[in-house]
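Only one structure is covered here, and it is reproduced in the block below.
Of the protein chains in this complex, all but one are displayed in their positions.
Let's look at chain A:
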Amino acid sequence: MAERLKVHVDPDKCQGHARCKALAPELFELDEYGNAHEAGDGTVPAGLEDKAWLAKSNCPEIAIDVIEE
């Protein structure tokens, strides 16, 4: 059985590089300053798991967690 993933952006670490939004626009949103947060409750829809890991591994501030539930 496939595990469900959730993404989470640590708002204290995020500096608004916006790499996550570019790589996984379905999973992240930006505020008026361009800082990121997860879309909704962060649940990663089936089929977008790769994008979640890609966003995490490209964040220069190491601000993104991918949680396996």
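Keep this in mind: contacts are C-beta pairs under 8 Å (C-beta built on N, C-alpha and C of every residue); 3 or more make two chains touch, one makes a residue touch a chain; residues count from 1.
Note that in this section contacts and distances are computed from a predicted model.
Novice: Absent chain per UniProt: "Glutathione import ATP-binding protein GsiA", "Cytochrome", "Heme exporter protein C" or "Aromatic ring-hydroxylating dioxygenase subunit alpha"?
Specialist: Protein name of the absent chain (UniProt record): "Cytochrome".
Novice: Which chain A residues touch the hidden chain?
Specialist: Output for chain A: 15-18, 21-22, 30, 32-34, 54, 57-62.
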